[in-house]
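Removed from the display is one protein chain of the complex; every other protein chain stays in position.
Presenting chain A:
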Amino acid sequence: MEQEKFDKIEQEITPRTPYVKNVLKAFFVGGLICTIGHAITYFYIIFFDFTEKTVGNPTVATMIFLSMLLTGFGLYQKLGQFAGAGSAVPVSGFGNAVISAAIEHRTEGFVLGVGGNMFKLAGSVILFGVTSAFVVALVKLILVSTGVIEW
């Protein structure tokens, strides 16, 4: 009874998540970040002769560089509070997770602080990305060598 009462009161007090508004914010900010990335893509294709296949790498690096500046001046965190997944899902959000952890643990020294904590937030992305890539590639290799599918 007590627990039920508590749950009921808690439900009334907590503000409702504005689902539609949040999704729209994420859509526009995320879309905007990708559009900026696309402009960088064109920049590298036109001025540095990258092809459409190879241009992904310098674009990602540039986005993370921009993310470093924004994170350092505390602007990316503000953007994240507004946009939610809109700023977390693009690769600049991955950069932000690494860079903000590095800045935050600077006071604990460079080896144990920065080195040890840099991937505290972003490490899970690397772990699951690598593991699932391993499994997917392995499954595909098995399917190809048994003749079920082609490469």
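Just so it is clear, a residue touches a chain if its C-beta (ideal position, glycine included) is under 8 Å from a C-beta of that chain, and two chains touch if they have at least 3 such contacts; residues count from 1.
Operating definition for what follows: contacts and distances are computed from a predicted model.
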Among "Polynucleotide kinase-phosphatase", "Stage V sporulation protein AE", "RNA polymerase sigma factor" or "ABC transporter permease", UniProt-listed name of the chain not shown: "Stage V sporulation protein AE"
Where the missing chain touches chain A, by residue: 17, 19, 22-35, 37-42, 52, 56-61, 63-65, 67-68, 71-74, 77-78, 81, 84-86, 88-95, 98-99, 101-107, 110, 114, 118, 121-122, 124-130, 132-134, 136-141, 151
